[in-house]
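Complex shown without one protein chain; remaining protein chains in place.
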Amino acid sequence: MKLVLSEEQRELREAVRGFLRTASPLPKARDGYDPKVYARLNGELGLSGLIVPEEYGGAGAGLSELAVVLEETGAALLPGPFLATAFTALALTATPDKELLTGIAEGRVAATLDQGELSFDGSAASGTLPRVLTGMEADVLVAPAPSGEGGGKVLLAVELAGPGVRRTALEPLDLTRGLAEVVLESAPARVLGPAPQAGVGDRLCVALAAEQLGVMRAALESIVAYAKVRVAFGRYIGSYQGVKHKLADMHGKLEQAESIVRYAAWAADESPEELPEAAALAQAYVGRACFEVARDHLLLHGGIGYTWEHDAHLFYKRAKADEVLLGPPRIHRARLAQLLEL
Amino acid sequence: MKLVLSEEQRELREAVRGFLRTASPLPKARDGYDPKVYARLNGELGLSGLIVPEEYGGAGAGLSELAVVLEETGAALLPGPFLATAFTALALTATPDKELLTGIAEGRVAATLDQGELSFDGSAASGTLPRVLTGMEADVLVAPAPSGEGGGKVLLAVELAGPGVRRTALEPLDLTRGLAEVVLESAPARVLGPAPQAGVGDRLCVALAAEQLGVMRAALESIVAYAKVRVAFGRYIGSYQGVKHKLADMHGKLEQAESIVRYAAWAADESPEELPEAAALAQAYVGRACFEVARDHLLLHGGIGYTWEHDAHLFYKRAKADEVLLGPPRIHRARLAQLLEL
Amino acid sequence: MNLADYRRAAGAWLRDNAPSEDPPEADGIARAKDFMAKLYDAGYSGITWPKQWGGQGLTQAEERAFAEAARDHTLPTYVFMIGLGMTGPTLVDRGTDAQRERFIRPLLRGEEIWCQLFSEPGAGSDVASLQTRAERDGDHWIVNGQKVWTSVAHHADWGLLLARTDVDVPKHKGLTMFVVDMHHPGVTVRPLKDMSGRANFNEIFFDNVTVPDEHRVGEVNDGWSVAVTTLLHERLSISAGVGMGGQKDNPASVEALRQVVDTGDPLVRDELVELHIRTRALALFNQRLAQETRAGIFPGARGSAAKLLLAELTMFQADLATRLAGPEAMLADHPLARAISTAPGMALGGGTNEIMRNIVGDRVLGLPPEPRVDKTVPFKDLKVGTQA
Partner (left out) sequence: MNLADYRRAAGAWLRDNAPSEDPPEADGIARAKDFMAKLYDAGYSGITWPKQWGGQGLTQAEERAFAEAARDHTLPTYVFMIGLGMTGPTLVDRGTDAQRERFIRPLLRGEEIWCQLFSEPGAGSDVASLQTRAERDGDHWIVNGQKVWTSVAHHADWGLLLARTDVDVPKHKGLTMFVVDMHHPGVTVRPLKDMSGRANFNEIFFDNVTVPDEHRVGEVNDGWSVAVTTLLHERLSISAGVGMGGQKDNPASVEALRQVVDTGDPLVRDELVELHIRTRALALFNQRLAQETRAGIFPGARGSAAKLLLAELTMFQADLATRLAGPEAMLADHPLARAISTAPGMALGGGTNEIMRNIVGDRVLGLPPEPRVDKTVPFKDLKVGTQA
């Protein structure tokens, strides 16, 4: 089991962190998706191809490396289709498609994966997907449809800028990441292959937990920094045990969350039989911990944290949106009960 | 709805509190049951007859008054069969028995109620009851048995000092209240009447919650007093927010617990249709809150609270024993779900 | 007239005169003012306030009777709440006769709207560390500075302003209270959006705003004691309101949630049970406080425990409800997304949870105070606001 970052992983982290610090500081995250930043992320840092196999032009790295990156994009609340594209690439590890993977690896294609089932007539897809992650920003939608043979399912790819597609931007709780309603009416669609049976959902859980780890780390750093400069009654508020002890508890959650994310990413890469439990654990623990830390970081800011101008609510809302992104959190607990054979 | 004590109820509280302060201080509670204190409680204060109807020589008071008394016996961790006798008297409100009620009202008879089912041949009872509350101290056991007719049940009374009864004192977690294994082998038994169908269990829930309210109040008072005299790093520990804020949260639990106990006792006396939900609420909230307060009161005492000599563990163990006395706490939550028709 | 008759009469008047629905936002203020005038003329505004200044000179008993009758209606009195609950009572207690004469009656009749100007960006929980200056200039004062978290300021005619008049003494000793004309040049009101995107309060900037000395409330440098009066009235009106709203319109209540979640799942049922338990526990505590108040037992700082519990419950239930709802709650206009976006407000308005715990610890449990480092230092040497 590997719970400590390697030298290379630490370098990757520093590179992404350094890039985002200047390219996408928080005030910019409020303005939403910036295609130029996304292009540089993929161009200069090659991140969209990170987990794409080398045969498709990617770096062939594992979920452990992707987790390092997602922690940083999470901490920066980076808007745009990075997570959705990573989700799609994870789905395509089980259903590899040269055209799409190559496009993702080269940074040409932003994709989004949705679990909502489409209908498919052999060449065109129809259906309504009510909340597609970064649906306005993505170029390609990947979603399942019945294969028509023996009750199986296939994965379809649909060009979102193509005919038969109607997209409506929705107002998301989380200002820093878009959602769209996507209505397909006989939109040309391409079969990528059979829909993956298992494992992809687990990988999404781990990837999301890595982002959540970044969100909670940045939220904790923000309130710790504030507690060192904000004065009330003649003392820094961080010197009051009422604040200090809460922050210490938040730190304990962060330490445990990081340990779980490292473990689950390692399991995805190296120990597939441990992955299902590790993935459910990651969502069950990290999802909750992330919201709790983001909540307390906001509350401890006092009145200023309640204002629109302050960044605290951006973390709080991202944490809440992430907590429910893959379904009501109880499904991860139910999965754990099942995997533990309780 | 009546949530505030009446003048008479406040006087009753002061009388019981004053009596117990001198007759049964905490160092004495460690030594276990003192029949002389129990006799005075029933004699001078007439408490065993408090809820016995007037026609059987009691005061005919309600559960609201009993709750006031149980809060005080709980706060004093009074050892002995007071609670068990009160439980029995509550059961007998549905199955009145002149002999037993008169004996209880006069303070001659200490009784205990058990839910374990006995076998009964028409004149003698047999069976093993593994954990009878104050089974060594009680004179009479009341427990259900099949009536033999149509699947109904009857309530039996068994003289515990009589033939066919073997009692073994058990070592209880809660030092201040005894438990006994009671084995009946053809012990002479008397039918009191049909076992009550409903409502008795709810009344036991409310009575126990009143005791728990007293336990948590006394535990909170104890740690608040300590926080005002104990010094660490040159300051009273109660001046540290780490301690102060915990105590404030404990106070909030106490306020809510008291409100629920008053409400549930009022419902038992005045609004029977509200009783089931109020009783389940009382155990679900007050049982948990009592243990949490007792736990934190012990932990906040620091090392001294971990010693045998200190009283903190007496409250902690009583709180835990009370929490499970009427069954695993989840049964009260399950009952609430059912009553709310969720 | 006995109390029952009083209540009946109030009920009858309200049935005839209370508006049947919320007026449209646009002419809300005009209609609210009309209603207040009618209310005043009927003798139901300022029920316990002194007759001499325009009140009815009656007792808490009549006020309570009217409040009970009013519970069946939604009265458009929101913009008058600061005046009626805080600044008006302060003037009654601490103002000059001239001030009372000038301000109380228009306030009670709804002719003039008030706001309260205490908090600043660097002085929230710790109001006494505020930095807005008032400097004497003959029989006037010149005010410069910034206030924040000011409700209804964009409608206000007058504001009760706490300002620093001496920086060479400890922070509590150099403050003075004023009534400031909100229409005066140099007063800028900027709406401040809260995290849910709504503009529920304002920032106010003072740029050389002149205040006549006759609008000073209390002695020079004795403003803190006046502010304590105001804050006491604020706390009373908050604690009276705590739990009042109830769960009726709350999309995260057990009643609302049971309509939309899968109660066939035992775990979901148990979550609703937990919410029911906490909701009932706090509701019963609030009812007990109300019954005690009616019985003459003043809740005092115990109201802060109720406020703390309400803040925690509000957060707990919005959080729980969004988890039950799942991905639907990711859309901003979902009722539960709105609930989670406004939930922190209950903790951050009227004193943070930490301040509430201090109050309960100090005043209810009588615990020893935190050692204070800010009570003896001259203000100019004191650390305040946000600094390294």
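Read from first to last, the chains carry the letters A, B and C; within each, the first residue is number 1.
Basically, a residue touches a chain if its C-beta (ideal position, glycine included) is under 8 Å from a C-beta of that chain, and two chains touch if they have at least 3 such contacts.
It should be emphasised that the depicted structure is a prediction, and the values quoted were computed from it without experimental measurement.
When the full complex is examined, the chain removed from view is found to touch A, B, C. For the options B:M1, B:A198 or B:A232, the residue in contact with the chain missing from this view is B:A232. Screening A:R21, A:R108 or A:K228 for touch with the missing chain picks out A:K228. Of the candidate positions B:E149, B:E273, B:E309 or B:E341, contact with the unshown chain belongs to B:E309. In the complete assembly, the contact with the undisplayed chain comes from A:H251, out of A:R21, A:R108, A:R166 or A:H251.
Contact between chain B and the absent chain runs through residues 131, 170-174, 179, 226, 228-235, 240, 242-243, 291, 295, 298-299, 302-310, 312-313, 316-317, 320-321, 323-325, 327-330, 333-334.
Chain A residues in contact with the hidden partner, per the touch definition given at the top, are 1-4, 224, 227-228, 235-236, 238-239, 241, 243-245, 247-249, 251-252, 255-260, 262-263, 281, 284-285, 333, 336-337, 340, 342. Mapped onto chain C, contacts with the missing chain fall at residues 266-267, 270, 371, 373.
Definition applied: only the chains that are shown with their structure count from here on.
Centroid analysis (C-alpha atoms only) places A farthest from chain B.
For the pair chain B and chain C, the distance between mean C-alpha positions equals 43 Å. Averaging C-alpha coordinates per chain places the centre of chain A 40 Å away from that of chain C. Residues of chain A in contact with two or more other chains: 240, 242. Contact of a single residue of chain C with at least two other chains is seen at positions 354, 357-358, 370.
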